[in-house]
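Below you'll find the structure I mean.
All protein chains but one are shown at their positions in the complex.
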Amino acid sequence: MVTGPPRADLPLVDKLAGYGVATVHEALGRTGYLGPGIRPIYPGTRISGTAVTVVCWPGDNLMIHAAVEQCQPGDILVVTTTSPSSDGAFGELLATSLQHRGVRGLVTTGGVRDTAELKAMNFPAFAGYVSAQGTVKATAGAVNVPVAIAGQRIRAGDAILADDDGVLTVPREQVGQALAGAGARTDREAAARAAFQAGELGLDRYGLRSTLSELNVEYLSYERYADGDDRA
Amino acid sequence: MVTGPPRADLPLVDKLAGYGVATVHEALGRTGYLGPGIRPIYPGTRISGTAVTVVCWPGDNLMIHAAVEQCQPGDILVVTTTSPSSDGAFGELLATSLQHRGVRGLVTTGGVRDTAELKAMNFPAFAGYVSAQGTVKATAGAVNVPVAIAGQRIRAGDAILADDDGVLTVPREQVGQALAGAGARTDREAAARAAFQAGELGLDRYGLRSTLSELNVEYLSYERYADGDDRA
Amino acid sequence: MVTGPPRADLPLVDKLAGYGVATVHEALGRTGYLGPGIRPIYPGTRISGTAVTVVCWPGDNLMIHAAVEQCQPGDILVVTTTSPSSDGAFGELLATSLQHRGVRGLVTTGGVRDTAELKAMNFPAFAGYVSAQGTVKATAGAVNVPVAIAGQRIRAGDAILADDDGVLTVPREQVGQALAGAGARTDREAAARAAFQAGELGLDRYGLRSTLSELNVEYLSYERYADGDDRA
Amino acid sequence: MVTGPPRADLPLVDKLAGYGVATVHEALGRTGYLGPGIRPIYPGTRISGTAVTVVCWPGDNLMIHAAVEQCQPGDILVVTTTSPSSDGAFGELLATSLQHRGVRGLVTTGGVRDTAELKAMNFPAFAGYVSAQGTVKATAGAVNVPVAIAGQRIRAGDAILADDDGVLTVPREQVGQALAGAGARTDREAAARAAFQAGELGLDRYGLRSTLSELNVEYLSYERYADGDDRA
Amino acid sequence: MVTGPPRADLPLVDKLAGYGVATVHEALGRTGYLGPGIRPIYPGTRISGTAVTVVCWPGDNLMIHAAVEQCQPGDILVVTTTSPSSDGAFGELLATSLQHRGVRGLVTTGGVRDTAELKAMNFPAFAGYVSAQGTVKATAGAVNVPVAIAGQRIRAGDAILADDDGVLTVPREQVGQALAGAGARTDREAAARAAFQAGELGLDRYGLRSTLSELNVEYLSYERYADGDDRA
Partner (left out) sequence: MVTGPPRADLPLVDKLAGYGVATVHEALGRTGYLGPGIRPIYPGTRISGTAVTVVCWPGDNLMIHAAVEQCQPGDILVVTTTSPSSDGAFGELLATSLQHRGVRGLVTTGGVRDTAELKAMNFPAFAGYVSAQGTVKATAGAVNVPVAIAGQRIRAGDAILADDDGVLTVPREQVGQALAGAGARTDREAAARAAFQAGELGLDRYGLRSTLSELNVEYLSYERYADGDDRA
């Protein structure tokens, strides 16, 4: 149990939610994405916050209960297990406690239950599984130590951004840089969007015709292709 | 083909739908859950009923057709295959037949198709897969014999409860006990919810501080943690 | 890069969208279904169109950019990778380009990102994964060569039909036949639906009682079954 | 903890090992197979015995320790978990205890470790996973209650047969019948083998030409096939 | 059922077995590999031959029996199913028939059983699964039509090469070219092997230092890296 970790600057973290996960992921040089295996339990939400990390034993949610006390407004609970587990270690009562403390949502590699209730109380959860299977409270784990999900390291206090595209972690020292990058990227994307709506091609806008040419990609009419290859 | 199995008492089974799958699962000592692999094809439904069980050959839905005749109002069709199969063995026409007979929904380890139509006709289905792949009607199986899904045994006539958290089976002799347990649990949860909304912690409410202490879980400030471990 | 492939007749392809994937799959003798692994990123859409096929290197979307130029109104982009990949090779900017060109949607074995934006702009996508993980533009692939997904071959210009049940490919020469078959099947299904609503059983309508009998399926009352088998 | 379950007759169970898993599976009407997910940790073994069943909590092997005491010569330990778990709940020390008591091997849906040592001590294990991940001894489960693996029910005392093709359970009342069926099948297979070595075809031996004909399977020369279908 | 497909030239096909799957895969421009999901049931074999293709219904091996008659010396049976299936549709008796006809082995996306017997009779099999689960002979399929596995198309008569690295298909028209490419590649590999044994680096041999430089890959001493990044 580690208490009082340094947290990313919350006003900056709040601004992260102005950008999508995919955009900030790009702004960070394509790092920090927790993979396609963690999905929102209901669509249409976007949250940002600071991580309180939890490592549980499979089938055991004791450390989630212990972690609640470490949470403060603006936090997002990030839960993983020592080995893969789909059990529903988190449900509506824990969410009630967290919501009372100003926690903005849950991210877990494991399972969530009471999903209809969580949606009704507007508590976003991003999970590996939905499972009604309950857990015990018998085995020790850790709170606020660094964890790794999908090869990405998350320390207590790092920023978390989550939306329909999944979950992203931003090192607490890099939130400002992420915001700057996301803003610049958003501007570039707006320009690109306008260009594409006007009919410009990515091939031209990104200079990809020369790439194709260097890679010896040939253009062949269907007729010539079909002639040369009886497999068409 | 087994005909006329004893069914759980329907008025009691009806009351089951007043509780969620996660709650009744707890009330049964955490047994009967059919696992995170079976999901609703559309969210927001909850059904309870009595099981008519079907074992099909993969890629073959002959026995589902045979099972329709065995169904009566209040039933839920529970389908599994002799080896894993994702094929869409069930669709809108079978649902039409079942709805005519008062059947409340479908649970299957396999696949379902015509999902938009099933939603439009308000026929809940909980399935392992959505698949348009059709099936033949060529190989024998069984109806109303005990089946096992995710390690849980389901006999014909056992109660089924299904909602957004998944599917639960309740032995037909234990429905009354399940209701009593679920009611008691719901009361306890209401009290806990109120307490958590008032700021009490699960650590205190469930007496977990002593558990943590017995497990030698230490509290360490981030500063001391970071000092002692250069991996922070 | 193959240019100008023959395309299925668009007015016929348009009519395909009057039928569901499951129905046309049946009309084609149960061929052409791209499997339960490709799902809509949001429910409630149905599209038909002509395929522009793309083969990408994993983690690389160069060839998608190259393919945009080959697209014309009525097309659907069909993307696969040389080895399995979940990366988000497709997002809102590419969709903007495609929508400008009259493309009706995306089918991919890989990943899609910007899913909230795609839904907002009403661009249907059917994908193996949702992933924010970005891609590079560094490696060659192919456009408009035949590809195979879930064992089904798709040539450039073949028809594609996609809805909540998944994705179907129809060889460009067989669209008329598919329509005829789907129409006939829809008529048969309407008759069957009416019959089932009136209480007729599939056992009788499809002549399955004799099949059961030939397969030596016996009917046994629960009492006799329980007597003869202590495992009931 | 259930003690003293009736066991299948051991001399009969011993004879089971004279037949392969695939053969006895056929003799039982294709029931009892525990699926392709459970594999031998080293090839080339075949064991038969009577089941002592264990249900563990994921990440916890307390009940395996409790089960050892219930084992007697001729038994095979059959372990499953309340939800999926890959942890290495079983290793060389438990095998030493079991071997001392005359136990013939292990079957588990979970994980095994110390695999090199298990091979060296000639203790066959059939497992879902090899994993070095250790477990705790903190949570209750059950011993000698019926379990279900891959949809097949196994009661304490039922017969188990395991070889390179996987694991089969035979209800304790049906071992004699399984032996008789396996013997008859082995004789038929010997005759078929001799016939096939002499060039007879299964098409003829099993009367399948008429089946093909009834299913309207047509024979077409490659030339005619290629003519009629430009996809050849 | 298509009879008498053109087969790749057998003497050339025989020579393919002089090269490994990985080498010929490279020689073909990295096409034709059937993916990591198909593995040898026992290690240490390499076979080449001409494909007889079979499409089965899941849980049904009728068409394998029908295909035996179409096999001739030098063939390899290539089996797939209309939807995913792990069932053991192939075993020792079918292998006996095939061996009698000079067939060199089996490739299947599905399951194989009698694996110990297949190894004892020296009949190589490359399969998606080992499973004792038996099949019926009730549903039609196809023989010698093109099939697609892992996105690769295989026509009857195409060449197959299989070893411990998996399975490769070579279009029947390209066997000569594959051999030439594999031979040239083998020579280049021998030279590279000698150079690497002498200490040359791939970085230099393949001119990759300039690639790294163009990609702006920087070299940084650990000290400077650790200074600049507290995450080291």
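When the chains are written out, they are named A, B, C, D and E in that same order, and each has its own residue count from 1.
Rule of thumb we're sticking to: a residue touches a chain if its C-beta (ideal position, glycine included) is under 8 Å from a C-beta of that chain, and two chains touch if they have at least 3 such contacts.
Computed from a predicted structure; not experimentally measured.
Q: Would you mind spotting which of D:10, D:66 or D:220 touches the chain that isn't drawn?
A: Among D:10, D:66 or D:220, only D:66 touches the chain that is not shown.
Q: Taking the full complex into account, find the residue in D:117, D:173, D:200 or D:223 that is in contact with the omitted chain.
A: With D:117, D:173, D:200 or D:223 as choices, the missing chain is touched by D:117.
Q: At which residues does chain E meet the chain that is not included here?
A: 20-22, 25-26, 30, 33, 35-36, 39, 43-44, 46, 163-166, 168, 189, 192-193, 196-199, 201-203, 206, 208, 211-212, 215-223, 225, 231-232
Q: Going by the touch rule given at the top, which residues of chain A touch the chain that is not shown?
A: Given the touch definition above, chain A has residues 30, 35, 80, 82-84, 146-149, 151-153 touching the missing chain.
Q: Just the residue numbers, please: which parts of chain D touch the chain that's not shown?
A: Output for chain D: 1-6, 42, 62, 65-66, 68-69, 86, 88, 91-94, 96-97, 100, 111, 113-117, 129-134, 137-140, 144-146, 155-156.
Quick note on the criterion: only the chains that are shown with their structure count from here on.
Q: Of the pairs given as C-E, A-D or A-C, which one copies B-C, with over half of its contacts the same by residue number?
A: That would be A-C, since it shares over half of the contact pairs of B-C.
Q: Between B-E and A-B, name the chain pair that shares the greater number of C-beta pairs in contact.
A: Pair with the higher count of C-beta contacts: A-B.
Q: Where in chain E do residues touch two or more other chains at once?
A: 82-84, 86, 131, 133, 138-139, 146, 153
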